[in-house]
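Of the protein chains in this complex, one is absent; all others appear in place.
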Amino acid sequence: MAERGAPMEAEILDRVQESPSLFTLRLRLTDASLQSAYSFDPGQFNMLYLHGVGEIAISIVSDPREADTIDHTIRAVGRVSKGFAALKTGDRVGLRGPFGRGWPLQAAEQHDVVIITGGLGCAPVVSVINYVSQRRERYARLNILQGVKHSADFIWRERYDRWRALPDTRVLLAADAGDALWPWHIGHATDLFGQLDFDPMNTVVMMCGPEGMMHRAVQHMRKAGVPAADIWLSMERNMQCGTGHCGHCQYGGMFVCKDGPVFPYDRLQSLFGRTGF
Amino acid sequence: MENVADCFLARPDLQQLFDALLARDYDVWGPVARDGSIVFESVESVDMLPVGLIDQQDPGAYRLQETGNERVFDWTNGPQALKPMVFRPEVTLWEVARDAAGGLRFREPARPAQKRAVVGVRACDLAALYIHDRHFLQGESPEPDYRAQRQRLFLVAVNCTRAGNQCFCASTGDGPQARYGYDLALTELEQGFLVHAHSDAGRELLSALPTRAATAAEVSDAEKSVRVAAEQQRALPSRDLRDALLERLDHPRWKETAERCLGCGNCTAVCPTCFCNQEMDQPSLDGGHSEHVRQWDSCFSPDHGYIHGLRLREDTAGQYRQWLTHKLATWHDQYGRSGCVGCGRCITWCPVGIDLVEEVQALLREDAHG
Amino acid sequence: MTTRAINIQVPTLSRVEGEGALDLDIAGGQITGVRLRIYEPPRFFEKLLEGRDYGELPDLEARICGICPVAYQLTAVQAVEAAFCVDIPAPVQALRRLMYFGEWIQSHALHMHMLAAPDFLGCTTIFELQAQQPAAVARGMRLQDFGNRLMRWLGGRSVHPVGVCAGGFHGRLQVEDLPSLCADAEQAWQDSAALVSWVCGFNLPERQQRFQQVALRPEQGYPITGGQMISSDGLSIEADAFEAHFEEQQVPYSNALQARLHGEPYLVGPLARVNLNLDRIPEEVLEPLLATSIRFPSANPYHSIVARALEIRLAVYEARILLAADWETQSYCAPVTPRSGAGYAATEAPRGMLWHGYRFSETGSVESARIVPPTSQNQARMEADLASGLTEFGLDREEHELRMEAERIIRNYDPCISCATHFLDLRIRRRPSAAF
Partner (left out) sequence: MVGRPRIAVHKFSSCDGCQLAFLNLGSELLALSELVEVVHFAEAGACDESAQVDLAFVEGSISTRRDEARIREIRKCSNFLVTLGACATSGGIQALRNHADADDWKQAVYAKPETIDSLAMSTGIAEHVRVDLELWGCPVSGAQVLAAIRQLLFGVLPRSNREKVCADCKRSGQVCVLVTGGAPCLGPVTRTGCGALCPQFGRACYGCYGPADSANTPAMAQRLLGLGLSAAEAERQFCRIHSHSPDNERAALILRSDA
């Protein structure tokens, strides 16, 4: 990649409110040649810039085949992301990227795939599921396990219904607490691990979510016999630059922005689960 | 030990070094005594150098003392290495203007191009510069401002002939003699300087100086004083402390030290290899224009390990452990060596005098091992 | 003539520094009571200074007033130096004058443009004035900024500067800033001439009042950092004799003490200074005034604003000279050794004379402190001016007119209520004379 430079200008083509705090921005670089040169792997991210306010790291959720738009699903949590939430179609933002290393989607071909997410809907994984479901024939059994705190946090129900209808695909949903209309499991997502259908020696696990949740899921997968190198996690750390210079995203000896954000568990093992890193 | 130098420059001719650099359009920087310490500033004349001054360094204390002699490089170091010149404390990375229709025009600022010579650089400073080169330049996306600043430099190193009280560069393998990364190196002797060129630009400059070949006695004198400086130093227990420290993440010492640590980040600011930085916008009042600025940051800042709703290192013990284990342990994973070049700055410039060498010793002491 | 008892409350007097209120009793067509109520909460400064080290005084005392912190700092350090018998070298004295003049320029320019000028130009805020007279406002802000720059140069910031200490200044003088300061001073010199002419063109009411005036008078030059205390009635004393002649009284309706000289109200501030030190103002400074009909000494309180404009010009005049001196990148500070005893100092704050008196212990710790700020000295005079000024204005005017005139009279003194101890809340009670 070239020298780190200033952001490129992008236009918001569309804005979809997914839930009260979650929204998707469909962007296109205003310079057509930059847009056509832009390519990425699922799991990579961009630094999105809000004029005068700042930059934040946001995963790319569109399919790499969609060459003329770049989608981001953003949760409005703090100062910059809430600022993004106020933008409308036609507004301009800055974009630098793509950065980092994405999901092992090629390596996972012909393998069983287990996708585990937790917390409040996890955009990076949704892009993986979309990717796999678009190319369903290349992968063996597909398992999707998602846990939410409360059934009301569950979004994209129709997508899950669509995925459930895919061949050889299992969708397991759990809510720690749920209302009467929640047809699925009430309790921890970990309770459902037993229902996953995969061959431990021929599986690629991909997960994303709160580290505590990922920690439990990793333990389970390891116990089930999945090699550490086949369990992939998407990590989140404070990020200022995205290019491995600012030092904020260090996790032990790794820079999450350039060595990750997606890591095989064997690289994280020595520190994973420990606070302070 | 490789030849310390080949030429001899008499003390009264030192000005000619400055003149030769000025004549080649260098902005010449060198050591000056200011505010009770030695700092690098623009220097045109040898009169501005810290003649007859040495530094007495203790944990949390720095004092300049007069020796009464004529030597100009007997001080060992001040709070700054080359870091502020290449990895600048604050710099505009890019600017953006928003037009009336909301369009954003991004622009990178012009970077300075004038050549800059720095006289008085130490071996540890060069080692640290090399580490920063790896960090800022040799990855996938080189950093433009660092590159611009770096390319300007002409470095005149000085081999240390006196060890500072907090120096331990011999134990990290980075000094006291400059081995790489410089253009000219000086070793100060009673009557003058041995000069050694290490680059084409250095050789060209050397040819313009009124030197003569150094005598064998001068060379051995120089070698000896550098060797003595090395022998006088303190030492870290090992060059590779990676595993030893990572095995001790639950050592009680972390918490004990945190009681004294002010979390002020001075250690990271003076450390010549610390590279953390933060980015922020500085918009104009009308909001039409904004500068995106990069500033030195520190892993001791509460916002360093912040991800929404969570401070990864919520207490000083966690911050101190992050600092020390990064510097001395996980740095090996990143750059194949420790991040410490043995300059001792973090010890001297810590307002409460927390001593890195002593901390490592305490962590390694088996009896205290939790 | 009013025959009903009316009680009007006007909650806010704006464009003054601090919080206060005014009660006015009008009975039988005459003013029977004027009470300037200052209810800005007291901050007990004199008390909180006790037990503090002399070295802390500049930082603590600056907080008495954000508008004139330099006045407090420089008065305090001079009282310290008087107590410890420290000789202050001439260059330090010159730099102090320069910094103090910076504060005059800042404070006067702020008062004239933001607080007072709207009164004479038919608007209520600087923003309205900006719409009417953008060039005058820009000029005023340039001047204010020049004053701020002088203070920043010597003190790092203009509000609660950090550069002043007993003996002189902290740090080394930044001589590299001099060329641009000198350039700004030249611009300010031009601006100050235009300022004087501008102010003289205001429709200032004609008033003639008799009042006692007090100002400092140094051996030479215009008063600012010290001098003898003199009055229009012939008083001439040193700062240490202040307490023998001036007394402070508490009035039940106010949180600020009122000072009197020999039992009488008196005026301090720009008008008193110009009136008593006219011979000390250089001709070049007076020049723009000569083209107008206004002359000093003046008994018209409304000429205070002209006096302020003149003082800005004078301050710029001196600043040009002071900046042109031979300054070096070095420390300007005399050594100070504490000793026990008393120390007094009086200086000319922008609003008038400021007096400090302390007793120190052997180690230089404050045993007692007394501070008399200009606004509490002017309080009684303001009440007297209100009584005669409003009567001259016409007491049977509409209440809102009376209120505005009263506010204008008060504002003319540029009272700094934070110093004295902000918003004037004016109550007029009118009663038929029969009620008495």
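Order of writing sets the labels: A, B and C. Residues in every chain begin at 1.
Following the convention adopted for this analysis, contacts are C-beta pairs under 8 Å (C-beta built on N, C-alpha and C of every residue); 3 or more make two chains touch, one makes a residue touch a chain.
What you are looking at is a predicted structure, and each value in this text was computed from that prediction instead of being measured.
Peer 1: So which shown chains sit in contact with the chain we cannot see?
Peer 2: Counted over the whole complex, the chain not pictured touches A, B, C.
Peer 1: Going by the contact rule already stated, which one of C:Arg35, C:His170, C:Arg320 or C:Arg339 would touch the omitted chain in the full complex?
Peer 2: Reading the full complex, the residue touching the unseen chain is C:His170.
Peer 1: So which of B:Pro12, B:Gly36 or B:Gly103 would be touching the chain we can't see?
Peer 2: If we include the chain that is not displayed, B:Gly36 is the one touching it.
Peer 1: Looking at the whole complex, which of B:Gln177, B:Ser225 or B:Asn266 touches the chain that is not displayed?
Peer 2: Among B:Gln177, B:Ser225 or B:Asn266, only B:Asn266 touches the chain that is not shown.
Peer 1: Which one, C:Leu36, C:Leu110 or C:Leu181, makes contact with the chain that was left out?
Peer 2: Going through C:Leu36, C:Leu110 or C:Leu181 one by one, C:Leu110 is the residue touching the chain not shown.
Peer 1: For a quick check of understanding: of C:Gln30, C:Thr125 or C:Thr292, which residue touches the chain that isn't displayed?
Peer 2: Reading the full complex, the residue touching the unseen chain is C:Thr125.
Peer 1: Going by the touch rule given at the top, which residues of chain A touch the chain that is not shown?
Peer 2: So the residues of chain A touching the unseen chain are 50-54, 78-80, 82-83, 86.
Peer 1: Which parts of chain B are in contact with the chain that was left out?
Peer 2: Residues 34-37, 39, 60-63, 78-80, 84, 89-90, 259-266, 269-270, 280, 282-283, 285-287, 295-298, 301-303, 315-316, 348-349, 351-352 of chain B touch the chain that is not shown.
Peer 1: Name, in rising order, the residues on chain C that touch the hidden chain in the full complex.
Peer 2: Contact residues on chain C toward the absent chain are 11-12, 14-19, 39-44, 46-48, 52-53, 56, 59-60, 62-67, 69, 106, 110, 114-115, 118, 124-127, 130, 137-138, 141-142, 144-145, 148, 156-160, 162-163, 165, 169-172, 249-250, 252-253, 255, 257, 331, 416, 418, 422-423.
Here is the rule we use: only the chains that are shown with their structure count from here on.
Peer 1: How many angstrom lie between the CA centroids of chain A and chain B, rounded to a whole number?
Peer 2: 40
Peer 1: Averaging only over C-alpha atoms, locate the centres of chain A and chain C and give their separation in whole Å.
Peer 2: Using C-alpha averages as centres, the distance is 65 Å.
Peer 1: List the residues on chain A that touch chain B in their complex, please.
Peer 2: 1-9, 30, 49, 51-55, 77-78, 90-94, 236-238, 240-241, 243-248, 250, 252-255, 258, 270, 274-277
Peer 1: Going by the contact rule at the top, pick out the chain B residues touching chain A in the complex.
Peer 2: Residue positions touching the partner: 93-96, 98, 102-108, 135-136, 139-144, 147, 246, 249, 275-281, 283, 287, 290, 292, 294, 297, 299, 303-309, 312-313, 318, 321-322, 326, 330-334.
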